[in-house]
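Of the protein chains in this complex, all but one are displayed in their positions.
A and B label the chains in the order they appear, each numbered from 1.
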Amino acid sequence: MTRITVKVDGSSFTDEVEPRTLLVHYLREQLGKTGTVVGCDTSNCGSCTVHLDGRSVKSCSLFAVQADGHEVTTIEGLAANGQLHPMQQAFHENHALQCGYCTPGMIMQSLDLIADNPDPSEDDVRLGLEGNLCRCTGYQNIVKAVRAAAAAGGAQ
Amino acid sequence: MTTTEARPTAEVGNPRRRKEDARLVTGRTRWTDNIVLPGMLHLAMVRSPFAHARITAIDTEAARAATGVIAVLTGADIADEQGALPNAWAIVPEQKAPVHPSMAVDHVAFAGEIVAMVVARNAAEANDAADLIDVDYEELPPVLDLRQAATDSSLAHPDLGTNVSAVWSFDSASAGTGGDVEAAITAARDGGILIEKEIRQQRLIPAFMEPRSIVVDPTPEQMTVWSSTQVPHFVKIFIALVLGIPESKIRVIAPDVGGGFGGKLQFTPEEVLTVIAARRTGKPCKYSESRSESLMAAHHGRDQWQKLTLAATNDGDVTGLKVELIADMGAYLGLVTSAIPLLGAFMYNGIYKFPSYHLKCTNVFTNKTWTDAYRGAGRPEATFAIERLMDELAAKVGADALAIRERNWIKHEEFPFATVAGLKYDSGNYEAATAKARELFRYDELRAEQLKRRESGDPVQLGIGVSTYTEMCGLAPSRWLGSMGYVGGGWEHASIRMLPTGKVEVITGTSPHGQGHETAWSQIVADRLGVGFDDIEVLHGDTQVAPRGLDTYGSRSLAVGGMAVLAAADRVIEKAKPIAAQLLEANVDDLEFSGGRYGVRGTESGMTMAELAFAVFQGHKLDGSAEGCLDADATLDPEDFSFPHGTHLCAVEVDTETGATSIRSYVSVDDVGVVVNPMIVEGQVHGGLAQGIAQALFEEAVHDESGTLVSGSFVEYLVPSSADLPSFTTARTETPSTTNQLGVKGVGEAGTIASTPAVVNAIVDAVRHLGVSDVPMPCTPYRVWKALQEGAQS
């Protein structure tokens, strides 16, 4: 067991973890952050995307111990005071989700994307989300939502 | 009848934003894998690496001794307890099937079949112990090719004595629905057009995003089962039947379910085994599959070989279609495995008026993962076949692909139309949908550009693909299902509870997993009862809350389940009438219901549903002559299928140097009848298109010569991302169905059914002048390039 201290969604946590514990399993099982989900075992689907020190990563492809001393933001850290984050709102408004399983990862990656590129073209969004699979929406409304959120200044 | 006008009502037709989204966009979700119960144990499965083998020994000693392990179970340990997994559809009385154990006892028939399981304190320890289990196998020759399987040269299940599960035929002459196909073929051979074609419908994997997960909490009073399933009601019944637990002691909950596409229309080995583990240990147990397990062991779809013979006159009038198909069941029969080709068997004539039709379907076993429903289930295969043939016919005649279709399709004034396959198409207007698609697509301009590129020898050629489809939705009239050999019914149930505070609970037997029933059912009820959209709560997916239901699949939920909701709402209104009459001191005949209020005709006097609900709750003023309750139930069995249709046009650019295809534009015009929520309908079309395009271009479950799944992860099984798909132009026409009260049809599978042939037709159209008349799916750059090489040689 290794002791780690990680700041997650604004709160600090100190825990004992097995080195082999994936960050996503630490979030889900030890912190109860079940908003972040696992969709594959080869880092392809992006469902588990969170931010590590402000940049998007696939939380199934790093160990919790690697996050020691770092800051993690999950889908559960976005809405404040019961108000949806503009990106969450844009996904809702544009029907950018159906079953919703890929949605947390999509939203977290979309935020990373518009942080880099506040006014993305359709192609920019499509390429920027290449690491996130969705089986329901055909992506069209996701692309629309991300551009709508960007236009509304959603990077903040 | 065809109109694109907005509906006059407040809610139906309104693109309401979804109620479901609030929890899904914030991560406050209820996936099965999120569930944690005190003392919960975790399961890990050991799966056969061999496609076909006998188990000669299993050594579990080291696993049993490993840290955290509570139990290790093999097939032999649970042989008397596990029963057999059900097939619910014998397509012929003499259908053959091997016994389907949840855990193999001494014979494994596909790579991925479960041979042992570990129950441990946590998932990591369960995985560790599973690695310590040593299984000795004696390998047997695997049967992997479906056509070879049909010859019985080697057997997937030696004990069964044959690989052939069933042979099912339909012939229009003997059914009295049309003429003799052999006569049509002879005539075409003598002086007409005869097109013979073989098509391989590759094996696909549903690849829902949420891997399957099961949690079972066994208490003496009740076995509570959470499962990531499309069919909680089925799961409840089958747990009772297979494991001998009284149905009344089982509660099945499908919480948030992350996609299904038919892949979760199943009663699974993993469900049985998790119940067994919980029953044996007396503790809550959880099993969550990994993606690689899911791709390997959750049922696959498609996998058919089709041999088609189309007869036509020299002008391009189709005179007959003959279909011989072999369908790969895989190693076992799942719930409706055997019937998947049957659901397509009635659709090979598509939107056309064929004078004769014959189909013979042979279902065979192989040593691969069992197949079953995947989005479209039989209908994509049929639609692909006929739409590819119509393009080939157009090429033979030298006619435009749309013109050849128009020549043969059912005219809008000919509905209802009795088809050569024996179905009655309710309504449609193929002319209207096609005209609209043609305009949105700028068909003539693209044809002109195509010609220019051909003439200039551009290395990038343009192709235009047409697909005009229809499909049977609203599965299904119970008596039809019964006549086809299915053991269950096709009805749906709904209840409405009028709460004292004016709120309404709608309980549905459908089990949505992305379709938005919470929103759409609210819209239907809001209109009917005149209550606010936000005052309605839709409850589903828990057999204790919604005890009656047949769940969600086959584009049935709106046409059957939604209409049951409507029927229940009508009953509430009916029940409220005598009560309103009492309370308003009026004659029943003087009451009229409008805008959510019973009013006394010609007066200002009246009561809203909310007021009535509160008055009923109090009961103070009721005289006992009518039941003091507004709540109502309704079961609805559809009178017939509904038949949505549409015209899809796809333009592709084929790079003749590399074989790469890119979709330049895609237009779909779908007629799904009356639309409750156009936003949701559009979303269903988008997603359907993506999956159909994926079959055309990207996805294939590939096995090596030993029967191992090569495409066993998302590295090899290519589910397209946003970067791999185009933007779609979608539009609708609206021809109401005549088989249900609202005129709705169904949209869940339409996009998938229509898009695959549109894409492949476009690819072939792009390079037909280079000697190519077909490319097998998925049309990879390599395959397109190879076809071009062969075309250049011929």
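By definition in this document, contacts are C-beta pairs under 8 Å (C-beta built on N, C-alpha and C of every residue); 3 or more make two chains touch, one makes a residue touch a chain.
Keep in mind that, in the parts below, contacts and distances are computed from a predicted model.
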item	value
UniProt protein name of the chain not shown, from "NADH-quinone oxidoreductase subunit I", "Peptide ABC transporter permease", "Xanthine dehydrogenase family protein subunit M" or "Aspartate carbamoyltransferase"	"Xanthine dehydrogenase family protein subunit M"
Contact partner of the left-out chain, one of A:6, A:90, A:113 or A:134	A:113
For chain A, residues in touch with the removed chain	2, 18-22, 25, 41-44, 46, 49, 52, 55-58, 60-63, 65-66, 109, 112-113, 127-128, 130-132
Residues from chain B at the interface with the omitted partner, ascending	123-124, 127-128, 131, 290, 292, 657-658, 660, 697-698, 700, 702, 710-711, 713, 715-716, 718, 720-721, 723-724, 780-782, 785-786
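The definition used in the following text is that only the chains that are shown with their structure count from here on.
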item	value
Rounded Å distance, chain A centre to chain B centre (Cα mean)	29
Footprint of chain A on chain B - complex, ascending	17-18, 20-29, 31, 33-34, 36, 124, 207-211, 256-259, 261, 290-292, 513-516, 679-680, 682-684, 686-691, 713-715, 719, 721-725, 727-728, 751
List of chain A residues in touch with chain B within their complex	18, 20-21, 28-29, 33-42, 44-45, 47, 74-76, 78-79, 84, 88, 91-93, 95, 97-104, 107, 122, 125-127, 129-143
